[in-house]
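As you look at this complex, bear in mind that one protein chain is not there, while each of the others sits in place.
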Amino acid sequence: MRNLLVDKKSGADIKVKVRNLIFGGKEKIIISGPCSVENYDLMLKIAVQLKKIGVHMLRAGAFKPRTSPYDFQGLQYEGLKILKAVSKETDMPVVTEIMDPRDVEMSMDFTDMIQVGSRNMYNYSLLKELGKIKAPVLLKRGMSATLSEWLKAAEYIVSGGNENVVLCERGIRTFESYTRNTLDLNSVAAIKQSCRLPVIADPSHGTGLRELVPSMSLASIAAGADGLIIESHLCPENSLSDSRQTLSIEALNSLISSVKKLEGLL
Amino acid sequence: MRNLLVDKKSGADIKVKVRNLIFGGKEKIIISGPCSVENYDLMLKIAVQLKKIGVHMLRAGAFKPRTSPYDFQGLQYEGLKILKAVSKETDMPVVTEIMDPRDVEMSMDFTDMIQVGSRNMYNYSLLKELGKIKAPVLLKRGMSATLSEWLKAAEYIVSGGNENVVLCERGIRTFESYTRNTLDLNSVAAIKQSCRLPVIADPSHGTGLRELVPSMSLASIAAGADGLIIESHLCPENSLSDSRQTLSIEALNSLISSVKKLEGLL
Amino acid sequence: MRNLLVDKKSGADIKVKVRNLIFGGKEKIIISGPCSVENYDLMLKIAVQLKKIGVHMLRAGAFKPRTSPYDFQGLQYEGLKILKAVSKETDMPVVTEIMDPRDVEMSMDFTDMIQVGSRNMYNYSLLKELGKIKAPVLLKRGMSATLSEWLKAAEYIVSGGNENVVLCERGIRTFESYTRNTLDLNSVAAIKQSCRLPVIADPSHGTGLRELVPSMSLASIAAGADGLIIESHLCPENSLSDSRQTLSIEALNSLISSVKKLEGLL
Partner (left out) sequence: MRNLLVDKKSGADIKVKVRNLIFGGKEKIIISGPCSVENYDLMLKIAVQLKKIGVHMLRAGAFKPRTSPYDFQGLQYEGLKILKAVSKETDMPVVTEIMDPRDVEMSMDFTDMIQVGSRNMYNYSLLKELGKIKAPVLLKRGMSATLSEWLKAAEYIVSGGNENVVLCERGIRTFESYTRNTLDLNSVAAIKQSCRLPVIADPSHGTGLRELVPSMSLASIAAGADGLIIESHLCPENSLSDSRQTLSIEALNSLISSVKKLEGLL
């Protein structure tokens, strides 16, 4: 079997730059924010607080892939505009999900990094479109994708000409129902062994339970993750979606301190 | 929880017409053909044979969602043209997969029914686009989609205005590695109980092993399926993809006879 | 890899006799009864009704493997005595689960066939004990056992000297939560292709929903199963355990008629 471009054998490790941040460098990158962009004022308030506690980058969904057509689908273009304004105001880079290949080009005016969500990891039309641009991509693992399928999805982007891909383990679907997904840190360890791309972990979706997020954040870093993406909100209970897995700013602050200590040790 | 439009409680069962075929009527619809469109001559030869043995509708992939970017991606637009020509020549309707929302409108000139493949069941941009047209849609189950997620994916199309949706059980991903997927006939039985849409089964992908296809075709019909979609080829060993699960015309012929007998009984 | 004794390549198909019943012969064997033995009078009433509608063999649990130590654990030895008395009174053979290797010998005085439940398929001490006797064994598939592991579990018994083993597909554990388990009929079809042992299906545990049991019973037979084991009760709602998946005698009667018709066809 031919080597993939993303295999370690094919070249040096790839570091992905997002403004002045480097994924795959010494510092662990912390991305945080609410599940969805709700409105400008709230988004700005959250961003200001997150910056204060050391979060590097903002996340929030404008286009939301929802299981039911009757659920809140996100603020869409309005959401992108809010994200851009808040990013400018706080000088923080942002990442947000794009689902439609027709939105890729347009979105580059609004976001620093494009997220491919778990449901779209096999959306090869979208991946091919992302191979044609240079913008950094955060490629989440499909909820039932094997490691091999996930790396080949990354290969669609890299072989298209865009090697700015950061992988994100977000939990896989198993028989276990206590947690929302099963965070598969084996995959993080395996990627650090054999793949050139940086990888981060999403313990919010990987557990679905905010009380497990701190422990699993540390476990992710110990397994080798280059960063974390964590859902947070000023008032988790009022979050429009995914409230059960969202951390308060205080809880996130304490989590970041622990991560810093662990980072020093490793 | 509100009822979905696709729930039995929301109205009479939906019959989906494709030319003069009716999905959800008394007759079980048999769809067959090769995994991929390879060339006009071969496609025509296969179609002529399939028509002779009682196959109602042709299938073959022009746009192929492949795990690796280096695998054969299908003949694309060229493939659609071949399909249309063969369809005209043999007077058989065709179904083929479309992956990109930008291809939906164009594809209606070439195919009688648009297939959403397993990897794109969660591709809500594509589903929304299919809700805007009137063409029949064959919606395959996502490889790890729950029944509830699958029905809600159908709801995206139906609530958009297009109720011509046929569901297709094609096996789910489990720990079992002997078969390619685990054909979940529980889902077929459950859909016949509670959903207004017709449902067919794909024992080719549902088993991955041609020797299991005849038994599992009968099992699908006995579970309540309104039809079958089965991969066949003049020469299965030479098939460009999925050869291990492809039936010869002879084997398919014998399978169809058994299905007819079972149809009479039920 | 050496052939297993249970492989088709190793000899003729094995027919398992239980009194005058033959598993693996022309007739499909129907086993039915309540989840648990509750008391003599009720058990007798059920058995009499079941015999009347054509059930061949009785099932009911005396030793119940329950997830919680605080759940009803079955009537144990008392239950075995009731089963034997009812069996004698109605002249129907019985099958019941034994979990402890120390109970194997004793149980042969009370039951015609010993069931190994799903939770004990990997209990090799128990399997070895069953290899030393001649009594027929009903070996259920482990809830997450691969086909290969299941056949090797049967091989433990057969290689020990007891080839009277009937396999039973009862559903596997997957991500799907709509049904209790996912009845894997691929395994039934595969066993009929490659294994010498008879195989039956348990659509009660395989679905967990009584309304799916009739369709999935027919699907099991169509897939090649040599029989069915179905939970039934005079009054399903009052059943001490598994009430949601239990059929009434009337529903079972109608199901058996359909099975007979299908049996005639195949």
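Letters A, B and C mark the chains as written, and numbering starts fresh at 1 in each.
The definition used in the following text is that a contact is a pair of C-beta atoms (placed from the backbone, for glycine too) under 8 Å apart; a residue touches a chain by one contact, two chains touch by 3 or more.
As the structure is a computational prediction, the values presented were derived from the model and not from experiment.
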{"item": "Contact with the hidden chain (one of A:82, A:168, A:223 or A:252)", "value": "A:223"}
{"item": "Contact with the hidden chain (one of C:102, C:134 or C:261)", "value": "C:102"}
{"item": "Residues in chain A touching the chain absent from view", "value": "144, 146-148, 172, 174-179, 182-190, 192-193, 206-207, 209, 211-212, 215-216, 218-224, 261-262, 265"}
{"item": "Chain C residues touching the omitted chain (full complex)", "value": "2, 65-70, 99-102, 119-120, 122-125, 143-144, 148-149, 152, 155-156, 159-160, 173"}
{"item": "For chain B, residues in touch with the removed chain", "value": "144, 173-175, 177"}
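We adopt the following convention: only the chains that are shown with their structure count from here on.
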{"item": "Rotational angle, Cα trace of chain A fitted to chain C, multiple of 5°", "value": "180"}
{"item": "Geometric centre: closest chain by C-alpha means", "value": "B"}
{"item": "Centroid spacing, where centroids are CA-atom means, of chain B and chain C in whole angstrom", "value": "35"}
{"item": "Where chain A and chain C are represented by their mean Cα positions, the distance between them in whole Å", "value": "48"}
{"item": "Overlap residues in chain C, where contacts from two or more other chains coincide", "value": "144, 174-175, 177"}
